[in-house]
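Here's a slice of the assembly, chains where they normally sit.
Order as written gives the chain letters A and B; numbering starts at 1 within each chain.
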Amino acid sequence: MAFLENCWYAAAWDEEIGEAPLARRLLDKPVVLFRAADGRAAALADRCIHRQAPLSHGRIEERGLRCGYHGLLFAQDGTCIEVPGQTSVPPGARVASYPVVERDRFVWIWLGDPARADAASVPDYHWNDDPGWRSVQGRFHVAGGWRLIVDNLLDLSHVQFVHGATLGTDRVADFPVEVSRDGDRVHVDRWIMGGKPPGMFARAGGIDYDVDRWQLITWTPPSHVVIDAGCAPAGRGAREGNRAGGIELYSNHTITPETETSAHYFWHHARGFNLDDESITAYLAQAAETTFAEDVGLIEAQQRSIETMPAGLPRVDINADAGVLAAHRVLDRLISEEA
Amino acid sequence: MAFLENCWYAAAWDEEIGEAPLARRLLDKPVVLFRAADGRAAALADRCIHRQAPLSHGRIEERGLRCGYHGLLFAQDGTCIEVPGQTSVPPGARVASYPVVERDRFVWIWLGDPARADAASVPDYHWNDDPGWRSVQGRFHVAGGWRLIVDNLLDLSHVQFVHGATLGTDRVADFPVEVSRDGDRVHVDRWIMGGKPPGMFARAGGIDYDVDRWQLITWTPPSHVVIDAGCAPAGRGAREGNRAGGIELYSNHTITPETETSAHYFWHHARGFNLDDESITAYLAQAAETTFAEDVGLIEAQQRSIETMPAGLPRVDINADAGVLAAHRVLDRLISEEA
């Protein structure tokens, strides 16, 4: 199994869980997400123990989720509490239930050993639910492996080739990255000193002067990527900490494996400037959607290419892979430790 | 092989066999159905012995079915009787032919040992071609295994959960079934004593009083299900045989495996009341189509769920499964005897 199981994954946006059960395949398991009568999100195995109908075809009731085939009723903890036509429930009749936590507008799920689920270890995406930031968000279903998406985010040298028309200038790949470790986290920092701001910053931030620009990536295993991106007036010491007169945008991502070769890709962008300008909000939402769709198209082509690759074909690494390779080492170790 | 081979299956409605050959996969075999010059239905293996083109791409002629590729001509019994460009036919040149019987508006086919095919054992669906009854019929292609469809019909406790809006009242599952055997047949009887009639009966039969209601299921192996359904005024002894003042509706079904995981599902509904009221005919046809489409949707989801189910996951049986389990025992024995 190429998944890390004992960790939190984003199962859904909170607003996706409503009056109807939501079916979603996560780490190759069928999961049904729903909001119980008390309003709390819950997650069960999406397969009735009786005749294997998906519980997501059922309906939410006061006491839980009722199967839409023969009416077995399951409480939020997965216990079967009613079987139509009989007064008792077979002993041990239950489906798996998965710990969930709602935080930062995500519904997080723990699909590994429930005893190890600790809400304190939910990754931090506070920018998405913080009055000091203005956030836009989205989700892609990607017909590509989750690790390919993580790789994409850890090597932003792709920006000028994939996103030339949207994000790129022609200079990103020319600036080297600095890679560092911090426990199991990997940081990939790139500073692009001097030069014009990229189109999105220029337009959203109204910046018409030369800037020093940063892309400070933090990867938390297995698939959480926070990118502190922004720019400030050139030559005023942004790199040393003076961001005055600049703009900050967190481009945040978290990827949840659907199967070995497909994934749910959640992103949000949070800006710390011009919070109330809805035209900027609309522009950034649209620009992010367009940009990530470019990534998704490329990653899906890459996935198909890998699937048909004969064994033994050589692969080449390049300098820009430093962050990707550092994360691979951590991830391979964590997955192997878990197995 | 999970099919019973030495038995009759519905291959098609009689009206489906006309001027063009009909290709249909049955028990995972390619079959071509056609009506010969004498008007009789015939069934051959749908694969020319020469270059394997489907004979269903050919054309029906006076003497048989001619392959649409290089023109080999096959008689109704599968013998090749002409090869273009040569005066003799290679010895042994023939495709399999399958016994067929037309009865009750079905074309029945025998895909097992032809020597054992006995027209007397064609299952009885006389209601479908009987002036005492008014019938409506239909066919679904189901992306689900044939046994799942049989199971569906043998446990009508699903009615109130799957068909709440159409057939159901909220009380079906509360009434126990009585299961009995009669040779290899299984009977599953449910009586729902007292109470309002379900919506379809109320409307089609104009019934506005309390009723005793019956669902008397007869399953004949492998996949023939006749349901004697109806209701009569409550408390007048319907259960003891007095159906006076009531209505009778036969909900009949026969399922033919297409592959291991897909099936042709033929149904007809025959009513014994208000025979000439075409508005009732139209209403019942539409109600049945809607209802069975609900079943099909659920069964297809169940099939997908089963296909991705890890080995060793527990399954639970409930009281309502009594009929299903009785039929499984018979069917498993018959299939194992045949193998």
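Convention: contacts are C-beta pairs under 8 Å (C-beta built on N, C-alpha and C of every residue); 3 or more make two chains touch, one makes a residue touch a chain.
Only a predicted model underlies this, so the values are computations on that prediction, with no experimental measurement involved.
J.: Note that 2 identical chains are shown, then give how many the whole complex contains.
T.: So the full homo-oligomer, as given in this file, consists of 3 copies.
Everything below uses one rule, namely that only the chains that are shown with their structure count from here on.
J.: Fit subunit A to subunit B on CA atoms, both being copies of the same sequence, and give the resulting rotation angle in degrees, nearest 5.
T.: 120
J.: Quick check: how many Å separate the C-alpha centres of subunit A and subunit B?
T.: Centres of subunit A and subunit B (C-alpha means) sit 48 Å apart.
J.: Spell out the part of subunit B that touches subunit A in their complex, as residue ranges.
T.: 151, 155, 157-158, 160-162, 173-176, 298, 301-302, 304-306, 308-309, 313-320
J.: Where on subunit A does subunit B make contact in their complex?
T.: So the residues of subunit A in touch with subunit B come to 30, 46-47, 49-54, 57-58, 66-72, 80, 83-86, 90, 92-93.
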